[in-house]
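The other protein chains are all here in position, but one chain of the complex has been omitted.
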Amino acid sequence: MSYLYYPGCCCSMKASGKAYEESLMAVLKKLGVTLEELKDWNCCGATMYMAIDQMQAFGMASRNLALAEQQCPNKTPELMAPCSACYVVMNKTKHFIEDYKEQVGTPIRNALKEAGFTYTGKTKVRHPLDILVNDIGLDKIRQHVKKPLKGLKVASYYGCLLVRPYSEFDDVHYPRSMDNLMEALGASSLEWPLKTRCCGGSMTGTVEDAGLRLSYIILNEAERRGADVVVTACPFCQTNLECFQQRIQRKSKGGISDLPILFFTQLVGYAMGIPERELGFHRLFVPFHFSPKQVVTEGVE
Amino acid sequence: MSNSQSKPSDFTPRIVAFFCNWCTYTASDLAGTARMTYAPNARIIRVMCSGRIDPQFVMAAYRNGADGVLIGGCHPGDCHYQEGNYKCLRRITLLKRMLSQLGIESERLRLEWISASEGDRVQRVVNEMTMQIKALGPLKLNIPQPEHSHAVPTQSHTPKSKEVVS
Partner (left out) sequence: MKDQHVHHFEHTDVKVGVYVCHCGINIASKVNVHEVVEFAKNLPNVTVATEYKFMCSDAGQDIIVQDIRSGKVNRVIVASCSPLMHEITFRNATQHGGINPYFFQMANIREHVSWVTAEKEDATVKAKALVAAAVHRVSKHTSLEKKYFPVNPNVLVVGGGIAGIQAALTIANAGKKVYLVEREPTIGGHMAKFDKTFPTLDCAACILTPKMSQVRSHPNITLWTYAEVENVSGYVGNFTVQVKHKKRYINADTCIGCKACVDACIGPENIPDEFNEGLSYRKPVYMPFPQATPSVVIIDENSCYHFTKGGCPPDFSSKNGHLSPQLQSLLRRANECFELRDFQETLKLTKEILKSSPEHQETLFLHAQTLYQLGMINEATEVMRNVMVKERCVAACPKGSVDLYQTEAISEIQVGAIIIATGFKTFQGERTTQYGYKRYPNVFTSLEIERLVNASGPTGGEIVLRDGKTKPKSVAILHCVGSRDLHSNRYCSRVCCMYSLKLAHLIKERTGAEVYNFYIDMRTPGKGYEEFYEKLCHENVHFIRGRAAEVTDWVLSKAELGKLVVRAEDTLLGMVRRVPVDMVVLSVGLEPQTDAEEVRRKFNISCSKEGWFLERHPKLAPVNTFTDGIFLAGACQGPKDIPDTVAQAGAAAAEALALIDIGYVEMEPNTAFITEENCSGCRICVALCPYTAITTDPVKLISVVNPALCKGCGTCVAACPSGAAQQNLFTDEQIFEEIEGVLEYV
């Protein structure tokens, strides 16, 4: 199995989402998946661009899609975008080019032509969660589990972008794929209603109170339901929920206590027995400790 | 006649559409009752079943100046007469091969399965085909035109001969 890899820029894989990239690489390597980085990739066009000028955003995203076709001329290019925002923007671009042929498709294709690209529409945009659950399969992952996470209560947090609005691989309102993955690792997954609520997104950087409040709602609910850890699939969510935790604690006057926020790939790697250092655990602000023994004494059921 | 038109921009394609009574003709009636506007270029001729469509009808349409021929039948398995649409498919597949040998672009003959409830599909297919034929331009056939005036219909098609298809 091999995929094209789109790291993404603004807050993600090469930057604050370093731990995501490290753990993802380690896990995929262990599972025998080969990656090839998309050559000469550019920003996906998320957030600011999309909010201010959609066409510019489509232009940027479509360049990546066209690059993928260029790099994989003889097969269907499968472009893995680990950041939810990159994933959704590139998917949105694909859909808009197809659904609004005149308003979006033609101008974008013309713009690409000017730059010497052709885009046929065959590039598939994939998220690592989709790849792990649907391509590799839970059975294979179960076989690789060395340290089952028995007793660990995991709140799977998908964020508002991953399955919306296109629902490429899971339900829009109540996704289950990450929960199934966590259960395959031996953890118990938490049923909670805020799986797809917004973390605050870039609001935290602009209207801080509004952003932090949204993050607080998620952290508070996860804690109230007894989560030991929250796993996310997006560097933005991870940053919001983890890096701002102290500020949220201060603002909510101790309303929440420390809660580790991991990338789901970190936990997958951990259960597979990959050393913590290779999974970027040392980059966490809220450290994650798990000792199965301690959990057993607390009584699992 | 359209065959003599030269400027593609002014070109109004004429498409003869053979629709089966039970599915596609009804679907185009439905498109009407639902007021789905579509290109005025397709002129519909009703037959009971797409199985009735003789390849000669298609050739006759081209000969009389059609730029395209559209055939509509019931979806596979839905034929009112069990399997007339399969027979049609077989004939049209062969005919297409022959058309390309005659230098007639295969886009000028289109077979579509359109059920009685698919009025929107009639709309889409006719629009699509009109666009396609517009892009292709008028069909140019080098047929020596028999002399006749409009007031006297020719009897040249009868008796029927099959040398074109066999």
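Labels for the chains are A and B, by order of writing; each one numbers its residues from 1.
One rule holds in what follows: a residue touches a chain if its C-beta (ideal position, glycine included) is under 8 Å from a C-beta of that chain, and two chains touch if they have at least 3 such contacts.
The shown structure was predicted, so the numbers you read here are calculated from the model rather than taken from an experiment.
Of the candidate positions A:Glu168, A:Glu183, A:Glu208 or A:Glu221, contact with the hidden chain is made by A:Glu221. Contact between chain A and the unshown chain involves residues 171-174, 191-194, 221. In the full complex, chain B contacts the hidden chain through residues 14, 16, 21-23, 25-26, 28-29, 31-33, 35-38, 40, 43-49, 51-57, 60-61, 64-66, 77-78, 80-84, 87, 91, 115-118, 123, 150-154, 157-162, 166.
Note that in this section only the chains that are shown with their structure count from here on.
Separating the centre of chain A from that of chain B, both taken as means of CA atoms, is a distance of 52 Å.
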